[in-house]
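== chain A ==
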Amino acid sequence: MTQPRDLSRRRLLFGGAAVGAGVLLAGCTSNESTPTAAQTKAADNAEGGNAAPGKKVTIGFSAPAADHGWIAAITNNAKAQAGAYSDVDFKTVEAGADAAAQRAALSTLVAQKPDVIVVLPHDGKELNAFGLESMKAGIPVVNLDRAFPDALAYRLQIMGDNYGMGVAAANFIVEQLKAKGVSNPVIGEIPGIDSLELTQQRSKGFADTLATAGFKVANRRPAEFTADSGQQAATGLFQALPKIDAVWNHDDDQGIGVLAAVNQANRKEFFMVGGAGSKKAMEDIQADNTVLKATVTYSPSMASSAISLARLIAQGKGMSDLVELQVPKEIVLASETITKENASNYLKLGF
Partner candidate 1 sequence: MSESTGTATPDRPADLPAQSPPVDPAVTASLKEKPRTGGLSFWSGDGGEGAKRNLGLIGVLVVLIVIGAATRWDLYSNPDWVWGNTLTILKLASVVGVVTVGMTFVIIGGGIDLSVGAIVALAGVWATTVATQSYGAGGMIFTAIVVGVAVGLVNGILISYGRLVAFIATLAMMVAARGLAAQISGKQTQVSNNSFINGIASTDLLGIPLLVYILAAVVAAGWVLLNRTTFGRRTVAVGGNPEAARLAGINVRRHTLLLYALSGLCCGIAAIMLTAQANSAQAAMANLYELDAIAAAIIGGTLLSGGRGTIIGSLLGVLIFSTITNLFAINGLSTEAQNMVKGGIIVGAVLIQQVQFRSVTQFLSRNKLTTPA
Partner candidate 2 sequence: MSKEPTSPTGDKAPLVEAPADTVAGEVVLRLTDVVKTFPGVRALDGVQLEVRAGEVHCLLGQNGAGKSTLIKVLAGVHRPDSGQVQWRGEPAHFANPQAAMRAGIATIYQELDLVEDLSVAENAFLGHEPKVAGFVRRGLMARRTREILSRLGHGEIPPGRMVRALPAAGKQVVSMARALSHEARLIIMDEPSAVLAHDEVDNLFRIIRELTAQGIAVIYISHRMEEIREIGDRVTVLKDGRTTAANLPARDTPTRDLVARMTGRTIEYVFPDRPAAPATGDELLRVDGLSRTGEFADVSLSVRPGEIVGIAGLVGSGRSELLETIYGARRAESGTIRMGGRTLRPGSVGAAVRAGMGMAPEERKSQALLLGEPIHRNVTLATFTRYARLGFTNAGRERAEAERIADDLQLRPNDVRRAVRTLSGGNQQKVVVGRWLLGDTRLLLLDEPTRGVDVGARAELYRVIRGLAAQGVGVLLVSSEVPEVLGLADRVLVMREGRMVREAPAGELDENTVLDLVMAGSLMEGAPA
């Protein structure tokens, strides 16, 4: 993985020259996190001989341009996992800015006749037609995270559980509050971009589960998956609720800003649950020196799994722990709750 490091060195050189500020030049260090080995599945660890080099296969991959740590981690994980196999030829295309651009990029990928395509679509509905076409042309499609509505459009679908995230976060909060004996708690929520379906699913899971305990969300201030918007949303939330018992923040990236706001407003009376499972969040939970006490995962490690399973599909193999001779059609990852107690186990999966 020396390539990204070199690239970033060139970037900084270029930038330094452009500004003419020597300050920027020295101490050149990459800011691009290279995926840790632990987020991939090392080939030699695999059991049952599935990892042993088999038929040479070509895997095509496409994900939206990363504007967020999670997506960046998806791409990096996929690349790293493919690199772990000597029998995988990995072809990736940038998906561009929207569904139309991704469709165009994918058609060039299909033209190269890969054995299998792994795709994280901009929008599952809009790229459903691509899935159908590709499957019809005999190239199996592995859908990553954003479902195609049509069952014929994919060979394998592997995704996180948005509703389940809300459920997990609510369960943790309910459990904690019950333990403290709080009967009528004030609960705040800071979702990500509110117009996205995944945000709505997460919020629904959260609200449904709270309702079973007789709790409800007192105020809900959406952010935009960025730290600065998280800070502003949290500031608004604190202003509206002078006393809070618990907060669920959907996304650990925007959580950086939320924690900054906590610090700036000097509010310590509540505890917070995060979302997605970033490395920084896990470290904070482990250190136990912030209001962040837990985070519910929506792990980008699913990209690594998707590559592994795509390879098996192309080679006609099944998952060695299962009885079936082929890879299953759908896998939904459980949203796990990371707390101080188990954080050390998950730290390697943080992005």
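A few notes on this one:
Throughout what follows, a residue touches a chain if its C-beta (ideal position, glycine included) is under 8 Å from a C-beta of that chain, and two chains touch if they have at least 3 such contacts; residues count from 1.
Quick note on selection: all candidates are chains of the complex that A comes from, given by their letters.
Just so you know, these numbers come straight off a predicted model, no measurement behind them.
Candidate 1 is the partner touching chain A in this complex, chosen from 1 or 2. Remark: chain A residues 4, 8, 11-12, 15, 18-21, 23-33, 65-69, 71-72, 194, 218-222, 224-232, 235-237, 239-240, 242, 253, 256-257, 259-261, 263-264, 280 touch candidate 1 in the complex.
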